[in-house]
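A short worksheet on the structure shown next.
Below is a slice of the complex: some chains, not all, each in place.
Note that the chains are named A and B in the order they appear, and that numbering of residues resets to 1 at the start of each chain.
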Amino acid sequence: MRYTIEEIAAALDATVLGAPGLVVTGAAEPAEAGPDDLALAMDPKYSDGLARGGARAAIVWEGADWQGLGLEAAIVVPRPRYAMSGLTRLMDPGPEIAPGIHPSAVIDPSAEIGEGAAIGPFVVIGARVRIGRNARIANHASIAEDTVIGDDALIHAGVRIGARVTIGDRLFAQPGAVAGADGFSFVTPDKSRVEEARASLGKETKAVNASWTRIHSLGAVEIGDDVELGANSCIDRGTIRATRIGNGTKLDNLVHVAHNCLIGEDVLLCALVGIAGSTKIGNRVVLGGQVGVGDNLTVGDDVVAGGATKILSKVPAGRVVLGYPAMKMEQFIQASQNWRRLPRLMEDVRSLKKAVSNEDTDD
Amino acid sequence: MRYTIEEIAAALDATVLGAPGLVVTGAAEPAEAGPDDLALAMDPKYSDGLARGGARAAIVWEGADWQGLGLEAAIVVPRPRYAMSGLTRLMDPGPEIAPGIHPSAVIDPSAEIGEGAAIGPFVVIGARVRIGRNARIANHASIAEDTVIGDDALIHAGVRIGARVTIGDRLFAQPGAVAGADGFSFVTPDKSRVEEARASLGKETKAVNASWTRIHSLGAVEIGDDVELGANSCIDRGTIRATRIGNGTKLDNLVHVAHNCLIGEDVLLCALVGIAGSTKIGNRVVLGGQVGVGDNLTVGDDVVAGGATKILSKVPAGRVVLGYPAMKMEQFIQASQNWRRLPRLMEDVRSLKKAVSNEDTDD
């Protein structure tokens, strides 16, 4: 693809300095940029890189001496990270999926697929499925019976959408994502050891687990608009009602959302996050990589949990947490430093005991 | 589907009150139930929901005033959670897979498939595979050569069963599950840094890792009866002998079981659990979400590990553990509270040192 500096600046709602008609074909880091690349140099630390690389045009920081840096054209943006969004959207070629429906796809005659679809080889679409306009569905995706998907979906290779799942507009589903597996829910005829252990906080229990009987998942999964499902991520269906994922929420790779969970809007779940059954996550929550949340809990709106936080009890809205178990972030940082000092602390206490006991003896 | 209250009660071995012939078509939470739904109101806390919803029939708690709650029929069950099992099994429509073998499936002529099979599009079944009766195999599943699977298997879309794996009756495999990948086993010509670090408990080591050479996996995977494999879960084959999963054991989504592991019977492995190589897990063990177990360890029968427990050494039978490293649950809870109090404790010790030192000086 070819883009003029003017076109790029317009897409970013940004200011052009220098030659607006200069053409670039891609973006690159400043030191690696060639003459046809737009260098991304949004910070003064990239001055050296710009000098080493061969870019003629760049996105630069505010106040940069673009001419002194040897550029013929520059784009200035107020919030560089946000500008990356517009720039990369403009330049992303997207996956190559031929327009129309590949002859090898197996699509039930009762399925309704909107205009503008591109459906790849070996896609399977079940009975009574409804898919909106401009769907791009890559090879090997499976969409089971009675599922409804909105407009402008991009579904990558090998995605599995289970029966009766509903999804809003503008879905991004990365390869191998699974929405609508059965929930992990089993029960014993009598009270199980797990139930007793929870009730007694782990004190010795007398129950013996018998064989587990399956509770089937009759509920579906309901997913809002503008949701992203990461590669090999999994969302289980609910037991009676649906598991829900709110508008604007993004799941990273290998995330697990269990049955009956209610995930709010504009939530970020980073890679390897696991959320256990029937837990409620508020709006705008951000859970870092490998965060775990126990079952039947509530995480309030705007909570931020740092990487690997293990949430074992309710978290009030707005809190920033870290650790296992989760605590306020500053508390975790301080306590971690102290943890490393524990050996010396224990030594101090031993000395104090000796000193005080000697005094006692001395008296 | 349509069910009379009498049919449902019979399936649950439960008592009917009121109109046994009343028909329902599904189950719902009390507040969301319509006139054709069976409301699930097994606890007095659902009284208000029942009043708000439109159900004419419900499963109710023992002693409920079902007529006062406006119901025409009620089912009373002694252990509500267990009743969910029978009810959901009765009402689960299961995946729509047309009877017989889809013409696009590639099945080796030497494979033997029992009566009553329903095999979907693009399924691949290798040479000499034997599958029992009533198998339901959804689209895109792959079953490699010499694998044996028992009766009544339900294999969802995109499941990968490797060569020479053996599986008992009543398998449930969720989408994307992998049984029989190669083990993660590599070796260096000379002793590696990891081997030295383990031997010295992390003290500085002199070894330098050279390139890793692969130890191939000659063993298979042996899976018992009544096993469930979660979405995108992985079980690796053994090095010389098989990795084993006992009867009645259930794996949740994204669980990893490494080469040579021996997992007992009626074990629950919740989502994102990882069990490293050659570890033995006893019978009736329950590992919560994100639990990790190191390699070459033994976890005794009936152990329960809470969410995110990291098991780095042997756990005796019957223990309830939590934490990183794993400790008794009550110990973890107490120590976690104390951990948060560490800053104050350190302050106290500083004051004590000062006080005692002053006394010493005063003397």
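Convention: a residue touches a chain if its C-beta (ideal position, glycine included) is under 8 Å from a C-beta of that chain, and two chains touch if they have at least 3 such contacts.
Since the structure is predicted, the reported quantities are computational estimates derived from the model, not experimental observations.
For this homomeric complex the structure file specifies 3 copies in total, of which 2 are displayed in place.
In this section, only the chains that are shown with their structure count from here on.
Centre-to-centre, using mean CA coordinates, chain A is 23 Å away from chain B. In the complex of the two chains, the chain B residues touching chain A come out as 26-29, 32, 40, 79, 81-82, 84-85, 88-89, 91-93, 95-96, 102, 104, 120-122, 138-140, 156-158, 172, 174-176, 226, 228, 230-232, 248, 250, 252-254, 266, 268, 270-272, 284, 286, 288-290, 302, 304, 306-308, 318, 320-324, 328-330, 333, 336, 339-340, 342-343, 345-346, 349, 352-353, 356, 359-360. Of all residues in chain A, only 104, 106, 122, 124, 126-127, 140, 142, 144-145, 158, 160, 162-163, 176, 178, 181-182, 184-190, 193-194, 197, 201-205, 208-218, 232, 234, 236, 239-241, 254, 256, 258, 272, 274, 276, 290, 292, 294, 310, 312, 324-325, 327, 331, 334-335, 338-339, 341-342, 345, 348-349, 352, 355-356, 359 touch chain B in the complex they form.
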